[in-house]
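The complex appears here minus one protein chain, its other protein chains still in place.
Chain lettering (A and B) follows the sequence in which the chains are written, and residue indices restart at 1 in each chain.
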Amino acid sequence: MKSTAVRLFLVETGNLYRFAVRFFREGFKPHYEISEFIRQCFYIGNRTLPLVAITGFIIGLVITIQSHPSMEAFGAESWLPSVVSVSLVREIVPVITALICAGKIGSGIGAELGSMKVTEQIDAMEVSGTNPFKYLVVTRVFAAMLMLPLLIILSDTIALYGAYLGVNMKQVVSFHLFTNQIFEKLTFGDVLPSIAKAVFFGFAIGLIGCYKGYHTKNGTQGVGMAANSAVVAAIFVVFIIDLVAAQIADIFHIT
Amino acid sequence: MRTGTKDLPSVICIEGLKKSFGKNNVLNGLNLDLKEGENVVVLGKSGSGKSVLIKCIIGLMDLDSGNIQVFGEDVPRFSPSDLDKMRTKVGFLFQSNALYDSMTVRENLEFPLRRHWIKITKKEIDDMVTEALTSVGLAETIDMMPSELSGGMKKRIALARTLILKPKIILYDEPTTGLDPITAKEISKLMVEIQKKYNTSSIIISHDLNCVKITSNRIIMLIDGICYATGTYAELSMSTDERIKQFFD
Partner (left out) sequence: MKEQTANKAKLGAFVLIATICLITGLYYIGSKKNIFHSTITVSTVFNNVAGLMQGNNVRFNGINVGTVSEVYSISDTSIKVEFTIGEASTPFISKNAIASIGTDGLLGNKLINITPGEGIVMQVKEGDELRSVNPIQIDNALRTLTLTNDNLQVISENLKDVSEQFSSNNSLWKLLTDTAVAGNVRSAFVNFKITGENTAILTGDLSKIAKDIKAGKGSIGTLLTDTILAGKLNQTIINVHSVSDSLAFISGNFSSFSRKLNNDNGAIATLLTDTLFVNDLNKSLQNIKDGAGGFNQNMEALKYSWPFKKYFRKQKNQDHKK
């Protein structure tokens, strides 16, 4: 029983790997589905923005409020903006945003492609002379890879504004001083790796959502399972990517 | 039309087609010959490999052994672009219609025309869409979404989408399944009309006897993965073979 579960996991991983290889093979071949790509960008970017913005704001505010007592204990209240901004930009906002996107985008793609699969729309596309892999998978994965960083940048901005409000709940820090303090401490080494990481988050979320949807079986029941397992796997992979990214950044001393 | 098809050239010729899923041999050396202008109905139980057969013809599934010829060319040897060219001449009506939920009727119909090698103007596209919709009698639905349509309308739209490239052969996968008997009859009649209008040949997969009666020139009984019997509706419905009789009871 146990061995079959392990085997299933390994088979799934192998299939996912082949799916990724196919993505890279087909993704860069000509005849790009530009308009579908833009449409997917809209769905992944704009439609997820409100959720991401609210979460980013709350996280920025809450992290600041929660960090305040311990910073105060060390007498380092004046460091609060720079410390909070570094942890927000480096880690918290990218991961929280990626998790939300894994939930929203991963399940959306999984369910959409899953239902297209069971209602034979994917076959219909192939018969209609459109490569469904390019039309459905490549556009969505690229859209997620492009939109995740942008979402994270906007979320960063909103989270920092939340942090500004959070700081001003206990102390008085002018907006100018706040921005000065955060940009004093932030470096390219904080911002750029987190954006690079976001591209991989987007890739993982898009690819896993598409993989699960594209290989849906067992009718409508399979659609639900595809959406569900897409979210679970995407969240899991987001954390693994985060771990790997942290270690790579550490190896190359990107601090 | 219903007789004398023997002299016409065959557009689809299947020899010794075998296809298995694991240990389950679905098709076991099937032979089939579709003449020009002929409507062949494939009858068989669920899971007997009827859908597999037409999916092999259109190239959605690879066959294990045997050969399929469409217009005299071997499907298994097709390159992707050859396959794509063949698919403009062979239409496929899916059992579940397979209309794209996120697109309007117009976009659904335009979809087969977006092949990059088809160079046509916007005006020509509009004309083709209108013509196809008119031929299924639903010109007014052009800007509706598929979710706003009834089951029968969806089937007609799906048929219109199949017709838009004016294929020579149409493969119908259970065209009347899930429809009420009246609508099913309408669809069946529409299929015959289309066949006359565009002079197409068809392979129809069905177990709806009304549909079979209306549309078929010839029936093939698909049992145990082979062509068990063949004949017109009248011939087969009179058959004394137990395995054929159970379809017509």
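The rule we apply is simple: a contact is a pair of C-beta atoms (placed from the backbone, for glycine too) under 8 Å apart; a residue touches a chain by one contact, two chains touch by 3 or more.
Just so it is clear, the structure is predicted and the values come from calculations on it, not from any experiment.
Note on the chain not shown: across the whole complex it touches A. The residue from A:F24, A:F42, A:F239 or A:F252 that touches the chain not shown here is A:F42.
The residue touching the chain not shown here, chosen from A:S87, A:N131 or A:T157, is A:T157. Interface note for the absent chain: among A:Y17, A:F183, A:F236 or A:F252, the touching residue is A:F183. Although one chain is hidden here, its contacts on subunit A can still be listed: residues 38-39, 41-42, 45-46, 49, 149-151, 153-154, 156-157, 179, 183-184, 186-188, 191, 195.
Definition applied: only the chains that are shown with their structure count from here on.
Note for the complex: subunit B touches subunit A at residues 55, 58, 60, 84, 87-88, 92, 94-102, 111-112, 114-116, 161. The residues of subunit A lying in touch with subunit B in their complex are 31, 112, 115-116, 118-121, 123-130.
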